[in-house]
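Removed: one protein chain of the complex. Kept in place: all other protein chains.
Chain lettering (A, B and C) follows the sequence in which the chains are written, and residue indices restart at 1 in each chain.
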Amino acid sequence: MTAYSSFDIAHLGNVELFTPKFDESLWFFRDLLAMRVVAEEGDSVYLRTWDEYELYTIKLTAKPDAAGVGRTNVRAINPEALERRVAAIEAAGLGVGWEDGEVGTGPTYVFKDPDGHEMGIYYETERYVATDDKPSLKNQASAFPGRGVNARRLDHINWLAADVEACGSFMTDVLGLRESERIRLDNGRFAARWFHCSLKSYDLVYSDDWTKHGNRLHHIAFAPDTREDILKAADIFLENGIHIESGPHKHAINQTFFLYVWEPGGNRIEFANAGARLLLDPDQPVVEWTEEERKKGQAWGMKTIETFHTHGTPVV
Amino acid sequence: MTAYSSFDIAHLGNVELFTPKFDESLWFFRDLLAMRVVAEEGDSVYLRTWDEYELYTIKLTAKPDAAGVGRTNVRAINPEALERRVAAIEAAGLGVGWEDGEVGTGPTYVFKDPDGHEMGIYYETERYVATDDKPSLKNQASAFPGRGVNARRLDHINWLAADVEACGSFMTDVLGLRESERIRLDNGRFAARWFHCSLKSYDLVYSDDWTKHGNRLHHIAFAPDTREDILKAADIFLENGIHIESGPHKHAINQTFFLYVWEPGGNRIEFANAGARLLLDPDQPVVEWTEEERKKGQAWGMKTIETFHTHGTPVV
Amino acid sequence: MTAYSSFDIAHLGNVELFTPKFDESLWFFRDLLAMRVVAEEGDSVYLRTWDEYELYTIKLTAKPDAAGVGRTNVRAINPEALERRVAAIEAAGLGVGWEDGEVGTGPTYVFKDPDGHEMGIYYETERYVATDDKPSLKNQASAFPGRGVNARRLDHINWLAADVEACGSFMTDVLGLRESERIRLDNGRFAARWFHCSLKSYDLVYSDDWTKHGNRLHHIAFAPDTREDILKAADIFLENGIHIESGPHKHAINQTFFLYVWEPGGNRIEFANAGARLLLDPDQPVVEWTEEERKKGQAWGMKTIETFHTHGTPVV
Partner (left out) sequence: MTAYSSFDIAHLGNVELFTPKFDESLWFFRDLLAMRVVAEEGDSVYLRTWDEYELYTIKLTAKPDAAGVGRTNVRAINPEALERRVAAIEAAGLGVGWEDGEVGTGPTYVFKDPDGHEMGIYYETERYVATDDKPSLKNQASAFPGRGVNARRLDHINWLAADVEACGSFMTDVLGLRESERIRLDNGRFAARWFHCSLKSYDLVYSDDWTKHGNRLHHIAFAPDTREDILKAADIFLENGIHIESGPHKHAINQTFFLYVWEPGGNRIEFANAGARLLLDPDQPVVEWTEEERKKGQAWGMKTIETFHTHGTPVV
């Protein structure tokens, strides 16, 4: 293992989701997750979680025929880091070009990962200034909404990819992320790989797309405060007729306490709490799980649900 | 604000505590906090928390006459970062010199902060290999002990300092940390300043030492998994006759859920849970609290306890 | 101690609160506590918690000049128990007479406790039938609201009384309740006494009224699901400008985890969680606390807040 050098990417910034059921999806994010609409543009609305320091977290876009994921933007730590990463992306031949950023986001370099997922990288951003949602404690972006699931912040994205190896190399070699954990099948190939910036245990993840379709989403995840929040979220989804796919339970991988639901448009949404889990070690070795080890199921023994390997968006 | 550049210090490594009641203090850390003794040397024992990836977390040293803090070691992210910081410390005239590291820690450059607290910086370290404390999940340093307070990892240290300004400048200019929050008194001076590496909201903190004695400790803190752990810890300390000084409650500053106790030797120990709170913004502006604002007390209105401003170790 | 015989009173039914700030108080109960308005009549609205099996929980009544408590109704376990208790009340010379019950409550015998608090006892009641608030699980009265504090059910009432001894005897000898805990001052008098029906550790409580005014309220309490709910409630009250008087903390007496706030009308409202605490022993001896013991403060050492002994409603 080479010695660690610092991260050029600060964090996952925001994600665009497509939905064929726009009104129901909007209800899910705005009313159940307590997100705030900060802008509307064309067929899209931009929503923010209460603890988001930037203007928006999710861009929700109506798409008549299919759910799925649009662009995922990540923030660079400074202008030099942005330049370094753009150069690396261009060198890898995956660049698309510069665009004006959306809703508070500065100039964004657009590119694609090897599976065809659209991504963007930016540094400049506008910090959210609360108006009628001023928090009582000034070290908080906006008031705690106190309703529904109270989604706090975006935590990670997990893409499906036809070639998890190629996408993983892109994460480490081109974007400069580190890998925390991975599943290696008996045939030597990876079933999934988890990548992170800084102390978080994962931010960007690839899972094997059994359809080999390309450009599909496994899920995005929000991070609440506590495990109790996730238990309460399960009650709220139950009361509101949202399909609970799996959990609450604890992942063996990265030990996240989780709940998976499908938003009305069909996209899988996770609520995930890594608790006090931070990867403090700058040289943390990658934890690799074998096929045999994964047969034990999740941390407390629950078998991984079948639909994890049959449902992704768009559905193909 | 200048643009952020990355952190050379990865995290707070370990801390030496002095105690005039060695046996009782050892009982506190080993039996109540469920820490494991990994080495004994002279008048000291080295103890580790269960989620510590390095060999040890706390060095507990018998000192007949007084409690207090010995050396605080921090880990650099790589050899180059170590060199950079040593050069900066030497340039600041605060260096002491290289020493062999203790118990799994590589060569350590020893220095002092402007208040006279001894510190060390190292890069090389040995990862803990569990023996009879093997965890069931391989992505964990050792087995969850399942007893007492189950202290998970060291979270931060809060020193008392005669000159909080000077110590703060040392943190940012010499060690390259960032400041997250601070209290500025009406007279323009700082009552306390919180510094952090990476996503954690604080790691190293200075509070005004009203005695102007020098080299004193306000507290060290351990991070448990959840707020419920802190509530349970309060019950355990109650049953074991440990002085609970304040809490459980929520800090306004950095919004940490906290509990403060005094270990038998007199050192103040905090159990602190920042929950899902991460400082994702690489350019996060410092949050400054005024004297007026601090009069509101803690987050939910509890007044800050008097002894916070009268008790430190050594007691003088 | 005489052998236990069963309880004629099943539980605390509902309470009328007076408020000089009707609109703000209504906002507090309906919007922050997520209670549902089920009826309006004259200057009163009737509100229910989501897990209330009867029609209503709180009757909120506008009263221009003062906050305070109106009638407290308790439910008898069956018609014979109702008759027995009415006979005992009449024998004690404290009866007022029969009235038609309010909003789903059957014939109610109205009476006064020795301090002048109005009370009622009834057996017949109407069970709530959910309409647009149907729960997903049929063993639940109505849907979990998933907003604000989600007040689950009324837990207890704590009255101020000029003569705690006389009121206490009324509870045991006339209403047939049992006493779980009490505070006896050095002068031999009681500072407070806790009474309960069945397994709950308290339902009806008297605290000494230092003003000797008569017919005043110390507080009413709601029971949420978990301690985490109470921590979250504190955040919600903080964000909404509600005065948090004390807590979250754990009572030494009955070990309840608590939070006290003042609703906008001035009445003290507690959120209290006794957790798994049930008084299973049918002959449970009364736990008596001395003045000396109470100096230790609450369970984890927080001193009892001064305003507990200076604020009651109506304010006199």
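Keep in mind that, in the parts below, a contact is a pair of C-beta atoms (placed from the backbone, for glycine too) under 8 Å apart; a residue touches a chain by one contact, two chains touch by 3 or more.
All of these numbers come straight from a predicted model, not from anything done at the bench.
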Per the touch definition above, residue among B:Gly106, B:Pro135 or B:Gly214 touching the missing chain: B:Pro135
Contact partner of the left-out chain, one of C:Lys59, C:Arg85, C:His156 or C:Lys200: C:Lys200
Which of B:Asp113, B:Glu228 or B:Glu245 contacts the chain that the document leaves out: B:Glu228
Which of A:Val110, A:Ala130 or A:Leu238 contacts the chain that the document leaves out: A:Leu238
Absent-chain interface as seen on chain A, which is shown: 227-228, 231, 234-235, 237-238, 244-245, 247-250, 257, 299-302
Footprint left on chain C by the chain that the document does not show: 3-7, 10-11, 51, 53, 75, 77-80, 127, 137-140, 152-153, 181, 198-200, 223-228, 252-255, 273, 275-276, 278, 280-282, 284, 287, 289, 293, 299
Contact footprint on chain B, counting only the chain that is left out: 32, 135-137, 143-144, 146-149, 226, 228-229, 232, 235-236, 238-241
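Methods note: only the chains that are shown with their structure count from here on.
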For chain A paired with chain C, centre-to-centre distance based on mean C-alpha positions, whole Å: 46
Centre-of-Cα separation between chain B and chain A, whole angstrom: 31
Shared-contact residues (touching 2 or more other chains) in chain C: 228, 235, 238
